[in-house]
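== subunit A ==
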Amino acid sequence: MTQPTPAARAADPILELRDAAKSYGAVRALRDGTLALRPGEVRALVGENGAGKSTLVKLLAGVIRLDGGTMLVDGEPVDFHSPTAARDAGIAVIYQEPTLFPDLSVAENVVMGRHPRGALGRIDRGAVRRQVQELLDRLGVKLAAERPVRGLSIADQQIVEIAKALSFDARVLIMDEPTAALSGPEVERLFGVVRALRERGAAVLFISHRLAEVFAICETVTVMRDGQVVHDTRTADISADELVRRMVGRELGALFPKEQAGVGAEVLRVHRLTREGVFTDVSFAVRAGEIVALAGLVGAGRSEVARAIFGIDRPDAGHVEVGGVRLPRGRPSAAMRAGIGFVPEDRRQQGLVMDLSVQRNVTMTRLRELARGGLLRASAERRLAREWAERLQLKYHRLEDPVGFLSGGNQQKVVLAKWLATEPSLLIVDEPTRGIDVGTKAEVHRLLSELAGRGVAILMVSSELPEVLGMADRVLVMHEGRLTGELSRAEADEERVMRAATGQVEAAA
Partner candidate 1 sequence: MPDLATSSPRDPAASAAGAADGAPPRGRGGAAALLRWEVLIAGLILVTCVVGQAISSQFLTTDSFTTGSLDLSEIALMALPLALVIVAAEIDLSIASVLGLSSAVMAYLWNQGLPIELIAPICIVVGGLCGAFNGLLVTRLGLPSLAVTIGTLALFRGLAFVVIGDASITDFPTDWTDRAFGNFAGTFVPNTIVLFAVLAVAFAVLLHATPFGRSIFAVGANEEAAWFSGLRVKRIKLTLFILSGAVAGLAGVVISLRNSTAAANVGTGFELTTVAAVVLGGVSIFGGRGTIGGVVLALLLLGGIQKALTLSDSISSYWIQIVTGALLIGSVLGPNLVQRAREARSHASRSRGSWPPRLGPDQARPLEEDA
Partner candidate 2 sequence: GSTKNDSSTSSGSGGASTSASADTGKANPNAPYKKGMKVVQIPKQLGNPYEDIEDNGTKKAVEEVGGTFVRKGPTDAGASTQVPIIQSSTQTKPDAIVIAGNDPDAVAPALKQAAARGIKVVAQDSDVAPDARKVFINQASSEEIGRDEVRLLGQQIGYKGQIAILSATANATNQNTWIKFMKDELTKPKYKDMKLVKVAYGDDDDQKSFQQTQGLIQAYPKLAGIISPTTVGIAAAGRYLSKSPQKGKIKLTGLGTPNQMRKFVKDGTVEAFELWNPADVGYLGGYATAALVSGQITGAEGETFKAGHLGTRKIGANGEVILGPPTRFNKANIDKFDF
């Protein structure tokens, strides 16, 4: 337990959380959530994926309820049983996942539940539009208030979320990675708004993985690791390196046990792959035993490329070859047969069927091979599942338990198991360590490295720069749907990758 170091203690906290705890089934998402927000304070909340930041936010927002600990507003204990209760207490929240109504206009999304009303309680549509347009203009975005939200880019959706949170005079503004999808000027304007709020005496909780932003706008910072608040200090009193060390809890090196492997024959060739409006003219190759990372900012189109290769989405032009043979477009089953495995970025929605058992999930990719005479053999199924559970050191109670009972890291291992069971010659992993704890993360990395060592070609999409730099033999960088850089392991460093990722193109190696 870290004692909060006093920083600018002029006023009493508006909002305070003490020893908050929250579990999702077996996952203890939050253990010692202790945090205070004072008027005029902009506080950063940092931590690795899955550290419990969003969980803490949801508690403050009244979306979920505390399992233990207390929450105080103006020193009074409160129990928010609904988001409305939190809102009524003056807490505005921007959630990490956009929570918009695709069928409604931007303006309505902003004012939903709080429409300005005219005579007889009738909604004053003119006022709605005026207010929202004004707000959007203040954020400096070119977005028509009357437009439906459906079809907005992730960045624009995030803007709408921000407008939503700013649309009422909040005393506390909580922002869960609001800048993840924004570009430079938009971030700047957001910061302008944050500063204005601070002048007014509001408190702001700001979550971001971009440390530069943390140092630019926040004066205090709370660090979380594995569901616990591990540090609380002024940004002026801590260096970026120190902050990262506190977040990760160990030296980075051990996290990336990359072994050098002999690179073999070409396994995958992507030829001028294009999907209208998403990515354009993407060509590259991956060879046996090689780990190729696909880096870039969120929304650059990396996941889309990975999906198109595996046949989840149908590309509009170009093609994919595996071992010299062209794959049909939009047919994951064909990609599978050609020896591709695909660990998608969204584990809960795409990687696993949460309601089905661990065993069923592991064997899902091997059903045909497990059947004899068209009938499945329970014993063979069990054997396969148990074998992979052991190989990946899966922590589970019974193979018959729904996979949703497992912790995030173990869930990810199940996804890996189900694809490793197909013995792929090419494994595509999209954000393989998103939301898993540090220990498991290292295990996953070791696993990938070993696979490469055995001659499996690996294409890894990752937003974590250290992971990219630590694991990849070669780094491909995407910006706005195009490949803007290719760097060898030796060439790749943070600056080069970032430059390519932000479109300041330097000649590809």
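Keep in mind how these were chosen: all candidates are chains of the complex that A comes from, given by their letters.
Note that in this section a residue touches a chain if its C-beta (ideal position, glycine included) is under 8 Å from a C-beta of that chain, and two chains touch if they have at least 3 such contacts; residues count from 1.
This one's a predicted model, so the numbers in the text were calculated from it and none came from an experiment.
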Only one of 1 or 2 touches subunit A in this complex; which? 1
Under the touch definition given earlier, write down the residues of subunit A that touch candidate 1 in their complex. 23-26, 63-65, 67-68, 310-314, 329-330, 332-333, 335-336, 342, 344, 349-357, 360, 363-365, 367-368, 370-371, 374-376, 387, 389-398, 400-402, 404-406, 418, 420, 443, 446-447, 450-451, 453-454
